[in-house]
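Apart from one protein chain that is not included, each protein chain of the complex appears where it belongs.
Letters A, B and C mark the chains in the order given here, with residues in each chain numbered from 1 onward.
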Amino acid sequence: MIGGGGNAFIGPVHLMAALMENDIELVCGCFSRTYETSLETGKKWFLPESRIYPTYQEMIQRESELPIDERMDFVAIVTPNNFHYEQAAMALDYGFHVVVDKPMTFSLEQALQLQKKVEEAGLVLALTHTYSGYPAVKEMKKRIANGELGKLRRVYVEYTQGWLAQRIELQGGNNAGWRTDPKTSGKGGCLGDIATHAWHLCEYVTGLKVKELCSELHTFVEGRPIDDDVAAFLHLEQGVTAILSATQIAVSEENGLRIRVYGEKGGLDWQQQEPNTLYAKWLDRPTELIRMGTGFGNLSSLAHWNLRTPGGHPEGYIEAFANIYRNFAKTVRARANGEEPSPECLDFPNVYDGVRGMQFIETMYEANQNDSKWMDWIEE
Amino acid sequence: MIGGGGNAFIGPVHLMAALMENDIELVCGCFSRTYETSLETGKKWFLPESRIYPTYQEMIQRESELPIDERMDFVAIVTPNNFHYEQAAMALDYGFHVVVDKPMTFSLEQALQLQKKVEEAGLVLALTHTYSGYPAVKEMKKRIANGELGKLRRVYVEYTQGWLAQRIELQGGNNAGWRTDPKTSGKGGCLGDIATHAWHLCEYVTGLKVKELCSELHTFVEGRPIDDDVAAFLHLEQGVTAILSATQIAVSEENGLRIRVYGEKGGLDWQQQEPNTLYAKWLDRPTELIRMGTGFGNLSSLAHWNLRTPGGHPEGYIEAFANIYRNFAKTVRARANGEEPSPECLDFPNVYDGVRGMQFIETMYEANQNDSKWMDWIEE
Amino acid sequence: MIGGGGNAFIGPVHLMAALMENDIELVCGCFSRTYETSLETGKKWFLPESRIYPTYQEMIQRESELPIDERMDFVAIVTPNNFHYEQAAMALDYGFHVVVDKPMTFSLEQALQLQKKVEEAGLVLALTHTYSGYPAVKEMKKRIANGELGKLRRVYVEYTQGWLAQRIELQGGNNAGWRTDPKTSGKGGCLGDIATHAWHLCEYVTGLKVKELCSELHTFVEGRPIDDDVAAFLHLEQGVTAILSATQIAVSEENGLRIRVYGEKGGLDWQQQEPNTLYAKWLDRPTELIRMGTGFGNLSSLAHWNLRTPGGHPEGYIEAFANIYRNFAKTVRARANGEEPSPECLDFPNVYDGVRGMQFIETMYEANQNDSKWMDWIEE
Partner (left out) sequence: MIGGGGNAFIGPVHLMAALMENDIELVCGCFSRTYETSLETGKKWFLPESRIYPTYQEMIQRESELPIDERMDFVAIVTPNNFHYEQAAMALDYGFHVVVDKPMTFSLEQALQLQKKVEEAGLVLALTHTYSGYPAVKEMKKRIANGELGKLRRVYVEYTQGWLAQRIELQGGNNAGWRTDPKTSGKGGCLGDIATHAWHLCEYVTGLKVKELCSELHTFVEGRPIDDDVAAFLHLEQGVTAILSATQIAVSEENGLRIRVYGEKGGLDWQQQEPNTLYAKWLDRPTELIRMGTGFGNLSSLAHWNLRTPGGHPEGYIEAFANIYRNFAKTVRARANGEEPSPECLDFPNVYDGVRGMQFIETMYEANQNDSKWMDWIEE
């Protein structure tokens, strides 16, 4: 693992998610740019000092020199956006699979280069668009693919947070610093941090790509050098349209990701904060609560595959995260054994999602500065 | 009352709302263009045949000839949009106050003329933007006016319905016919029918006016000659921004009006389908459920004035409607007695809301056809 | 109307409920034991002074002397429990129908006498067990009667309030005074005030009668001379069992009436504070939200009959109350016309519910003082 030391939020989540299934062990790490912090973190996690490295370069290099059954199998990158590319690139160059947090890179250019590297190396890269790991989201995707809603018409996707309603990045000691600094975060603030999740969810569940959009970026908190609020009208393939909104200044909202999809015959509604229920709406019968974990033979195998417990035993964020790790690990292991992974295993975000994510940031950013209403999706 | 005969939806609602407070009686009516239907309706409601009129012209004329303590005091107009102007204008010309359903007229031009008539006659016109009659909405308005949220930043207002997800207007026997026909409905379908409510709520609770907007109108149901789905970014005074969406094709949604307002210090969230709760969100303390009807000395007098029962006794749509009638009636009675109505009484939508509503329809309609992102609010 | 003057809560609710449907007018009243208060109240409601009476005796007497088409048709009794019997009895003796608030009388003995009077006079007595007036409750009753849940097994009915969590009856100026005084309220405090509603709902929706019970009454607030909290296990006909709880000391709870019924094939769950949704639960398919007012042809005619608006336009407490008045009025009118009222009209609580309600209070009171676990239902 690269990153995750000290007070980091997402590093320990990666670790819990990875370990939970008894599929993956933590074998080495470079958890911080400060060796002391890294050592401290590594020891807390029971690593021998020999596998706690002062730099990620040294880690990748030296691990690659270990015997094949001792060295790490993949690298998890949980650093700020501006480091993703160089770290992932080096790992791939040395033959390691990669799990990287989103957005995949700092710039679209880097994303395209990473795609090339992955394709050439024949390695696996997983991108932690966590929310696509929820069983109910997978159920949503499957039901839409099966045509249960008929031809799609309208998507509403929103992501509301409030933790950046004040300029807390000036206080330090929190995760706001690098996220609100264009030098570490890239072009997008709220745009890169959470609007990308909303966009990804929209394309993931509908199976449709955005073709053009109309966007509006705001910076509501005075002095902040990057956007903290995003809105867009999206035009997807097949005449489907979406309204996307994401904000980090909606006071006291926590992690309010919600997606609603309506077609000619029905609708589906899911909210991340109560992730185990999917509301299904119909032309001619009452709204149903599709509950994860209950029997009734009415959940798809894709949802079942990503569930651990029976109905009423709430699964949450860490389990969604763990689904990405588990599916990634099973894919890597299957390939190592010369087998083809099942479609359920392969259903995790990969380098192509990463590239489209960077295109999304680019297009939204440009469209915001545009006087015309519509802007075409930027490919490169 | 003009209109409301047969299977009409909104006419009987007007009646129940008007009667509930023992402030208003039904004394005469022309309930349908078909005299037979009108008679039948009037008799069902215990009117003597002499006060059931074949045409609204005859009703207004003959009522005006009755002695002052026998004739009707005001006219309630519950007909399709294209009749509103001529009926309201004639009533005003004969000295009657008016209650009219929204949108106020068929065109912006008519609205401006009606405003002139109201001003010249010194009569009262109430417009039934029902949702502003809910106590929790009034509480929201009051708290925002008091600065509890600090400087406002972001408004999300949405109105989702699904009853027009199919082309049911072809079946007849429902209320979809005139609403989806530009000849009776005017320029807006969903735009005039429900987006106007959403816009009104936004201006009502914030106390701020829209200055420019970016809009997108859709017709999702094939063959329908008018929009059935609306979205807009709104720029209001003082740098406040809003996302507005309204749709009538979201399968199985009933009457999903919701408004969320976020400022620097807090947020408020209200949903029409559970209208007695207001969620208040804060920077530094837990979310509160502001419940209508409970004591705690923490509800504004404006909300209290519009409540009938203690907490936990749900008040609904008809009570919200009744608040408009009651406040209108008390205003008319106060003025008749040479008194100035209280600010609480005067808090009902009037002819100026009606004019702005028609400007909203006009601006949204034009903006949709525009290639530029932004369009200024159209005054006339 | 007898009672309802000054700050009374339930009197004005009766009035709004009665007027709403344009079926009933207020023609006379004795609103308070203090003539001045009565006059003030009557004038506020636009009654001529001649029809505002100083005593209920005078009202009944003098109204009975008016010509038949001028005098009142029925009496609504909204006084404390200890007055119900004498007032209802006199009204019946003079040939007037009666609407009376629950509990019907002060003692079981009075209730049995009233039953006799109603039967002898052939008049109609309606008892305002309001909650049985909700469309969703009627839907529940109908679905159970139709066997949709299979053989019933278990009922959970609870009613939580918090307004008596402190001894506010000592402060005056509220409705707690007579309710917590056994001289005006009768044997039951919480028992008579709200547990009776819970019990009634249980028998109403299941169509089954309680045969024996085990009860526990508590007085949690020091110094209060009557119970403020009630719990019971109920054994109903056909082996069905119920847990009933009612409390008025659950701090901050408003009017939390909820009933859940489970049978061999399904369950139904309803909560009064969000009264327009009924949750239907099934062995082999997802939970459904049965929404009042939506089409889908899946609501019973009994529910439809008691609905006023389409889905998403919330109906509430006053509409439920109005359903009792409307059905009572239609029954009276039908009988006056020599017609048999429809079963939907007749579906309102009557004198037999009133008698059973008093038996319930009696049995619960005695069972509480009993060392044995079970006590048989007391008939007289």
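The rule is short, and it goes like this: contacts are C-beta pairs under 8 Å (C-beta built on N, C-alpha and C of every residue); 3 or more make two chains touch, one makes a residue touch a chain.
Predicted model, so just to flag it, every value in this text is computed and none were measured.
> For the chain left off this view, which of B:Met104, B:Leu149, B:Ala280 or B:Val355 is in contact with it?
Missing-chain contact among the listed residues: B:Ala280.
> Which residue among A:Lys142, A:Arg308 or A:Arg335 touches the omitted chain?
A:Arg308
> With the full complex in mind, choose from A:Ala89, A:Ala121, A:Ile318 or A:Ala334 the residue touching the hidden chain.
Checking each option in A:Ala89, A:Ala121, A:Ile318 or A:Ala334, the one touching the absent chain turns out to be A:Ile318.
> Identify the residues of chain C touching the omitted chain, counting contacts across the whole complex.
Answer for chain C: residues 149, 153-154, 156, 158, 162, 165-166, 214, 216, 218, 220, 229, 231, 233, 241, 243, 245, 247, 249-253, 260, 262-267, 281-283, 287, 370-373 touch the chain left out.
> Tell me, which residues in chain B touch the chain that this view leaves out?
The list for chain B reads 280, 284-291, 294, 296, 298.
> Considering the whole complex rather than only what is displayed, give the residues of chain A touching the chain that is not shown.
Residues 9, 12-13, 15-16, 19-22, 26, 45-46, 161, 163, 252-256, 272-276, 291, 293-294, 308-319 of chain A touch the chain that is not shown.
Everything below uses one rule, namely that only the chains that are shown with their structure count from here on.
> Express in whole angstrom the distance between the two chain centres, defined as the mean CA positions of chain A and chain C.
That pair's centroid distance is 55 Å.
> How many angstrom lie between the centres of chain A and chain B, each centre taken as the mean Cα position?
43
> Counting only Cα atoms for the centres, state how far chain B is from chain C in Å.
For chain B versus chain C, the centre distance works out to 34 Å.
> Which parts of chain C, given as residue numbers and ranges, touch two or more other chains?
291, 294
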